[in-house]
Every structure is written in structure tokens, then in C-alpha cells.
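Inspection log for the structure reproduced underneath, given as C-alpha cells.
All protein chains but one are shown in place.
Chain nomenclature is as follows: A, B and C, assigned in order of appearance, with residue numbering initiated at 1 for each chain independently.
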Amino acid sequence: MHETKLRVRYSETDAQGIVNNANFLSYFEVGRVEWLRAAGLSYKELEAQGYGFVVVEVHAFYKRAARFDDELTLRTRLAELSRASFRFEYALLRGREVLATGSTRHGCVELASGRPSRLPLDLAARLREIEPRPEAGLGA
Amino acid sequence: MHETKLRVRYSETDAQGIVNNANFLSYFEVGRVEWLRAAGLSYKELEAQGYGFVVVEVHAFYKRAARFDDELTLRTRLAELSRASFRFEYALLRGREVLATGSTRHGCVELASGRPSRLPLDLAARLREIEPRPEAGLGA
Amino acid sequence: MHETKLRVRYSETDAQGIVNNANFLSYFEVGRVEWLRAAGLSYKELEAQGYGFVVVEVHAFYKRAARFDDELTLRTRLAELSRASFRFEYALLRGREVLATGSTRHGCVELASGRPSRLPLDLAARLREIEPRPEAGLGA
Partner (left out) sequence: MHETKLRVRYSETDAQGIVNNANFLSYFEVGRVEWLRAAGLSYKELEAQGYGFVVVEVHAFYKRAARFDDELTLRTRLAELSRASFRFEYALLRGREVLATGSTRHGCVELASGRPSRLPLDLAARLREIEPRPEAGLGA
């Protein structure tokens, strides 16, 4: 499990005075980039090698509103891993209060062709090394 | 079922050259606002009356990438309706090709207090009149 | 001068209940894409030919707030044109009321190298044919 801190920006709120639902997906995106970095992996380098992740599925559950200037903690974990796809889970907290949970499923693509691809071997090896641990959770 | 046309904006794409996953949720939001309008209901007026919808749950399934300048058709239908919550379903198409499907569950809140509320009676009545029809689908 | 219609989306508002200042720049972007289309030019095709426009300068003047669900008219005109750069002017209206004006200056780049480039000859010729007309304005 990895934790990232986020401060809610004014531009992320909407006229209801709360963070717009779509922006939680951008937060999740930050979460997996930082998860990868913490694992010694760089999404930017992966792209430089000609690979990218595509989002196949997204699920988000909104429990409480996030507001401008809130300091949030985003917990991210790799929950599933197979040869060609993987799934991240997220929990967004304000202090100990869970604001939202979610998950995203991803495939790997060759950026040049846009075609689905297996995960590059070294990436797959590194991911298997660290995750997923079925017993783990996000405490949310 | 209601159809809205959307033209992909440059600002909605990301460095993969495709519409960023989060923006599909903004499209869905447009879809339900237009669905309401087509049903003779105005989300703006609902807010003027002191009520709002909050997003409780979002699910999105990405099948094919949407790209800059694509002309998209967004189909929206009310799939479930109860006293205090309802669920919309969406299908995003480019021509006959389904790019994504999804659904969002909503609750109703009093905007002043932020507290959950039943749907205003006239809104609930109007919604029941037209939807949901279990036999209906989005053709996607 | 070209006119585009825009309906304010909920996701474009912020906690002040008005369209966030940054989103006016996305509106302007829509304006110039549609201006090009009306001139028989396609920004998408330009990119397919290996060229792109980069934003060099932006100026925006906010006079009145735009709100959720407002139907806006965006007027766009090419105000300056030289070998390697050009400038668009914009006026955003709600009915006859001017909400904002602005301008953007652009250069042309070769997308592969990212290097500044002259405008492709056929594009430059077409642009010179139709604009700019110094006597023209946006009525704003």
C-alpha cells in the first residue's frame, strides 16, 4: 500500500461546492503513478520504452464530499496482476474519514500501434515481486 | 433513452492521444442533464428549488479510445428509480461503434444542509411516468 | 468571424458557482478549432500532416460570470497572421451580454521534432484568403 498526499484545488470543485466526481479519477491516476514510483518504476520511462497503460474499467464509490483546500490522503494498492492486465484499488481519506474508494483495471498497450501487449518482462517481474498480497487492504 | 451529441475537445485528450478516462464522467454528467431536459426537467431549476443530486457510485467500461474531434453520441437512460436514489446508464458511441458504457447512482440532497433527501414529489412523479422501463436498453 | 454555441457543463463550474477561469481557455480552444472547420480547414488533418499549433500567449478579460447550463455564443476571428504565427480573438456572449473577451497567439510546430515551423503553404494561403480583415471586430 502506498500513500500520496493531495490538496484539493479550487478548480477541482464544482458549483455544489465539492470536488466534482470526475476529478476523483484524476486523483486515482496520481495514486497509481506515485505507487509505481514508490515501487522503483516510472510511468514516464515505461512510455519512453514504447508502452502505456490503458484504463479498461473504473469503479468509484463516493461516501463523503471532499472540499476545497482539504488535505487528502490517497491510498493505492495493486490488487490483481495477470500477464496482460492488472487492477489497482484506492481509498481517499481526510484524516481517518474515508471519502471514497475505487478501483481501476488496466491493460498494457504498445503506444506506436495502440495494440494490446503483455506487460514488459522486467515490469511484470517487479510487480510480482511486491504485489498483490491478498491479505492486504486499504483500511477503508 | 435519450441521445446527446458531443464533439471531443482538444483539452479532453491526454498525452496518450486519447480522451482521458476521467472526462468520460463529465460526458456522463452532460448526458443526465440533457436526459432531464428532454424529460421536461431542468437540473438548474432543481437547484434553484434547493435540491441537488450527488453521485454515489460510478462504473465505466472503456472499450475503444475516443480521439480529438470525434463526433460522439451519448445515450442515456434512467435504469433504476427508488424514493431516494436512482441510477442512470450510459453508452458512448462513435457511429455504431460502442466506445464506452457506464452507470452512475445518485442520491438527492438538500443543498442548504447537504443532507440526504427524498426526491421532490413532482420530480419523482415525472421520473416514474417515463422511466425506468426494464425492457429498454442502450443498444450497447 | 465565426460563431460556436456552447452549453456550460456542471464540471466546468467551481465552488463559486461560476465557470472556473481556466475553462474559458478550453472554450477559446473550441472556438479556434471550429473557426478552422468553418474555413474548410481541419486541425485534426493538420496534425495528421505532422504539424500543430502551440499556444504562445493568452489574454482573457472576465466581465461577467458564466453559470451552469448557460447557453453561450463564442465568436472567434483571426486577428493577425504572419509567416510563422497568428492571433485569434474571442468574445463569449450570453445573448447580447458579453461575458468575456480574449486573444491567443500561436506558433506552428513540427510535431515530430517539436520545432517551430512556418505554416504549411496551403494552410497559410487559405488563411490569407479569408482573414484578417482589420476593419472586422467581434461586436464586443
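Assume a contact is a pair of C-beta atoms (placed from the backbone, for glycine too) under 8 Å apart; a residue touches a chain by one contact, two chains touch by 3 or more.
In this text the structure is predicted, and so the values were computed from the model without any measurement.
Engineer: Provide the residue numbers of subunit A that touch the chain removed from this figure.
Structural biologist: So the residues of subunit A touching the missing chain come out as 9-11, 25-26, 29-30, 33, 42-44, 47, 68-69.
Engineer: Which residues does subunit C use to touch the chain missing from this display?
Structural biologist: Touching the missing chain: residues 15-16, 20-23, 25-26, 29, 47, 52, 54-62, 65, 104, 111, 114.
Engineer: Touching the missing chain, which residues of subunit B?
Structural biologist: 10-11, 13-15, 17-18, 20, 22, 67-68
The criterion applied here is as follows: only the chains that are shown with their structure count from here on.
Engineer: Could you tell me the distance, in whole angstrom, between the mean C-alpha positions of subunit B and subunit C?
Structural biologist: Averaging C-alpha atoms per chain gives centres 28 Å apart.
Engineer: What's the distance between the Cα centroids of subunit A and subunit C, rounded to whole Å?
Structural biologist: That gives a centre separation of 34 Å.
Engineer: Quick one: which residues in subunit C touch 2 or more of the other chains?
Structural biologist: 10-11, 68
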